[in-house]
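Note that one protein chain is taken out, while the other chains of the complex remain in position.
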Amino acid sequence: MATVKLSFSPAPVHVRTARLVGVAVARRAGVREDLLDEVRLAIGEACTRAVALHRQYGLAEPVYVEMSDGGSYTVRVVDRAPIEAGLGLAALGPDELAKESLSEDALTTGVGFALLAGFVEDLQVRPVDEGVGTEVRMAWPAGRA
Amino acid sequence: MATVKLSFSPAPVHVRTARLVGVAVARRAGVREDLLDEVRLAIGEACTRAVALHRQYGLAEPVYVEMSDGGSYTVRVVDRAPIEAGLGLAALGPDELAKESLSEDALTTGVGFALLAGFVEDLQVRPVDEGVGTEVRMAWPAGRA
Amino acid sequence: MELSLATHAVGEHTVLSVGGEVDVYTAPRLRERLIELIDGGAHHVVVDLGRVDFLDSTGLGVLVGALKRLRSAGGSFALVCDKEPLLKIFRITALDQVFPLHPTVDAAIAADSAGA
Partner (left out) sequence: MELSLATHAVGEHTVLSVGGEVDVYTAPRLRERLIELIDGGAHHVVVDLGRVDFLDSTGLGVLVGALKRLRSAGGSFALVCDKEPLLKIFRITALDQVFPLHPTVDAAIAADSAGA
């Protein structure tokens, strides 16, 4: 089982690096070409969320991404923010999205989760096993036929 | 000081990932465009060397790459092989390179070091601080003017 | 790859053509430009996403911000997009029901002028 691990300071510019790596490793793991746009978007959303949380809580610690290739292509994005995250977030409907009172940040977060949930069939969001933080775990079918 | 860390199973395919990341982070760190080919080549050579050593010694442990951006762009490539490496290696001359008795592996290693030494002005090869292994440390001027 | 932004006027409308990647790193530049345009008097804005390679939630947030800003000022805002992968992003987020989406700039301007 090949594994690639990436960690980066919580800055927006590195989210692009994470997308780049995530898609390169997916391609090499044999994820279908027509799924790679989803992989790119989903890894980007998970990392964007993690970076936003680290900045919001003033955490200089790195965001951690682990890509592994054993049967399926699995990507874990780990943040260290002291919140209880989950997939519980109800998707925002068009009326809520258009409301003046919804801040751009809240909208972006809601839309980010909608994209994750919409594009990743095999998605888990749960507290990390040790310490503080949340893990977003995504998996796609892989393996060269 | 922004830092990106990458570790990967010692397989040739991931050397491409390391090159990709190393150049992306270099570009974002403000390394001059005309140096990027050298950055790509040098990171590739350092990682190729590390992967070859891990395979030679049957080590499943990951190869570790750290890119940091503080004044200069510094890349450390760390292997875990039980050898005493150094820059002591004399460059091979044309006669030696062409000798039948020099194996392809030995030639590749010698050529790899020649490329590192030839392309990286600020290069160090030294034992890791803790445990077993060697660190190849390379630096390039960075910072957007 | 890099974000590109170009503006031109078509009658009452200001068309902002966006290219490259609109993500958490570049979205602030898009936000700035949209605010500049609106503060500078643009009242009817059409954003052409035709050359966008990548769009994430941050980019979508910026677009919704511009829509709200213009609506509350009595202006109008529309998007031009005809690429299926991008359209899917709008459908999945239900933002296809928030934005006027058109396949071409001409269609966006015609629809907006008829509605105005």
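Labels for the chains are A, B and C, by order of writing; each one numbers its residues from 1.
The rule is simple: a contact is a pair of C-beta atoms (placed from the backbone, for glycine too) under 8 Å apart; a residue touches a chain by one contact, two chains touch by 3 or more.
If you're wondering where the values come from, they're calculated on a predicted model, not measured in any experiment.
In terms of the touch definition stated at the top, the absent chain reaches B within the entire complex. Among B:Leu41, B:Leu59 or B:Val125, the one in contact with the hidden chain is B:Leu41.
Along chain B, the points of touch with the absent chain fall at residues 12-13, 15-16, 37, 40-41, 44-45, 48, 51-52, 91-94, 97-98, 100, 104-105, 107-109, 111-112, 114-115, 118-119.
Heads up, the rule we're going with is that only the chains that are shown with their structure count from here on.
Centre-to-centre, using mean CA coordinates, chain A is 25 Å away from chain C.
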